[in-house]
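Structure first, commentary second.
Every protein chain except one is present and positioned as in the full complex.
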Amino acid sequence: MDRDAVMQQGLAETMAVPRLSPAARRRQLREKAIAGFVTAMAFTGIAALVLIIVFVAKEALDLFLDAHAREEASLSKMFLAQPTRPGKPLAFLWQPVSSVPKVSMIPLFIGTLKTTLVSMLVAVPVGVAAALFAAEFAPRRMRELLKPVIELLAGIPSVVLGFFALMVLATFLQDTFGFTYRLNAVVAGLGLALAIVPVIFTVSEDALTAVPRSYREASLALGATPWETAWKVVLPAAAPGILAACVLGFGRAIGETMIVLMASGNAAIVSANLGDSVRSLSATIAAEMGEVVVGSPHYSLLFFIGVELFIFTFILNMLASAWTRRVLKKLTGGAA
Amino acid sequence: MKKFLTSFLAVFLLALPVAAQAGTVTLKGSDTMVILGQRWAEEFMKKNSGTKLQVTGGGSGTGISALINGTTEICMSSRPMKEAETEKLRTRFNTTGTEIAVAKDGVTFYVHEKNPLSSLTLEQLKGIYLGDITNWKDVGGPDAPIVVYSRENSSGTYVFVKDNLLGGDDYTASAQTLPGTAAVVNAVSKEKNGIGYGGAAYAKGVKELKIKVGGAEVDPSAENIKSGKYPLSRDLYFYLRSKPTGEAKAFIDYALSAEGQQVVTKVGYFPVK
Partner (left out) sequence: MRHATRRTVGGALTSLTGLAALLIVGMLAVILLDVIRGGAGHVTWQFLSEPPSDGMMGGGIFPALYGTAALTLLMTLAVMPVGVLTAVYLHEYAPPDSRLARWVRVAIVNLAGVPSIVFGLFGLGFFIHFVGGSLDRALGYQELHWAQPGLLWASLTLAVLTLPVVIVATEEALRAVPLDHRTASLALGATQSQTLVRVVLPGALPGILTGAVLAVSRGAGEVAPILFTGAAYFLPELPSSLSSQFMHLGYHTYVLATQSPDVEATRPLLYATVLVLLMLTFALNLVAVVIRTRTRRKAANAQ
């Protein structure tokens, strides 16, 4: 037969679907079952997150449903200044165990912000600079040594960092700066910085190394020094990723518990002085949870603080993800 | 390697029977009493190897909540239970609980060893802890800010001082809250402008302030506390949901026995009789 005729014949006929043997059919079913099972497993990640927010919020719900709790800890009591002793000005106080419970969140917010501010002020410059060094200037051997060493720092449990801040840093800082209070926002902030520097370093370093080599080569070819290349070309290109690193570090610092619990003095003071003790949101939960009676307003209040923490870190995480995605798109989509 | 891991796992899991936890008496609560509880537990378990005792601190409030929540058998408390708490206990378990005084203590105020003062009146102490008096010179000391140390609000000692010294008013917001008496002592020993309070047994490396009553200086000694002359004497309690039975009863009987009360003195508190 000639070729054309065969081809016409093949195109005209419809293909007969081969029938599967029973064994093959069983294999196919088994594969489908396994695939279904694995897919179901993937739901656990989502399920865990949903369960967390549902069950933490559920225990805090009493604040809005139970009359007694609503009276003791209304939203206005939490955020507006309240009367204290007769003759004294209105104040923001946190003293939930009292004949008249004082439940202002303001000292706790301010405390959390102060320690986070101190830690960011230290960790961001140091972390980004070190990442810049590792990505741009360090010889290869040094970089391969530096990254694991900093990962080791990341592996130190926060309770050990808190211990270090409490026993060593506090005394050193009080001797050097003459603080009135030995445990204060600066000590806790520096302890926190030790915890978040590895995070900022690792993510920034990843962002910097993701910048295509062509950017650097072009800059150097145009006569810029290595420093100018790093500072004016690479850093701006990786900026969204570095911002994402800072946001992640910020989120970690806000939620960190043990370091602040051990090293901040835990006094719910409202002041601008960084040398004053502070009481943070997470440390409050950790310190007071043991003593609450299940179902009491204080119990719901602590869970409510947990909800607040969850919401803050959730928003920060979304921001960081969005920025990282933007960086990846810019660098891989734009460059050759 | 895999074989070793699986056999190790099997042995380990078999050693963790999912059985009901029988025969452990839990003590939970007051940080003031936790060393006492631990010492008692150690001595008692030496004599009665069949009984297991478990001691945890966290503050009197933690212990009372655990009693109400049902997660402990014996609650150690350095303050009497409040009406609201007995009410909750009654709602949950249909009982008002059993209170047993097991030792006496005197809440002592500590200052740094180099602090020139040797005593203060109750009014002065109240003023310092309310935040009205903020400089040592206002009470006869050097011109320096007073660094106030206090306990977390789960502490029975915190509540006791609030009720008996501050008359129910709140502590000053600038009081550093520490989770244990020993932490307070440690902080005061390092802070020359510091003042703190705690059970009498903990005072090491700090100066104990006497309390000026009328013209006389009353120090937290054994006689002053037993006779009640020292203004801030208090009883240390065990609370249970119902009258003690079985191993808990044996333990409490031991604590109240002559030998048990000797442990009290050794730890630094005062016998209940």
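Chains: A and B, in written order; residue numbering restarts at 1 for each.
Methods note: a contact is a pair of C-beta atoms (placed from the backbone, for glycine too) under 8 Å apart; a residue touches a chain by one contact, two chains touch by 3 or more.
For clarity, every value in this text was computed on a predicted model and none was experimentally measured.
Per the touch definition above, the residue from A:Met105, A:Ala134 or A:Ala268 contacting the chain not shown is A:Ala134.
Across A:Glu72, A:Asp206 or A:Glu256, the single residue that touches the chain missing here is A:Glu256.
Remark: the omitted chain is touched by one listed residue; of A:Ser158, A:Ser219 or A:Ser277 this is A:Ser158. Residues of chain A that touch the chain left out of the display are 27, 30-31, 34-35, 37-39, 41-46, 48-49, 51-52, 55-56, 58-59, 125-127, 129-130, 132-134, 137-138, 144, 146, 148-153, 155-164, 166-168, 194, 197-198, 201, 223, 225-228, 230-231, 248, 251-252, 254-258, 261-262, 282, 285-286, 289-290, 294, 302-303, 306, 309-310, 313-314, 316-318, 321.
Seen across the whole complex, the unshown chain contacts chain B at 9, 12, 16-21, 24, 31, 34-35, 38-39, 41-42, 45, 52, 54-58, 69-71, 178-180, 182-183, 185-186, 202, 204-205, 267.
Assume only the chains that are shown with their structure count from here on.
Separating the CA-averaged centres of chain A and chain B is a span of 37 Å.
The touching residues of chain A, counted against chain B in their complex, run 84-85, 91, 93-99, 102, 107, 171, 180-183, 265-270, 276-277, 279, 287-288, 290-294. Chain B makes touch with chain A in their complex at residues 58-59, 61-62, 64-65, 68-69, 85, 88, 145, 147, 152-154, 158-159, 162, 168-171, 173-179, 187, 190-191, 193.
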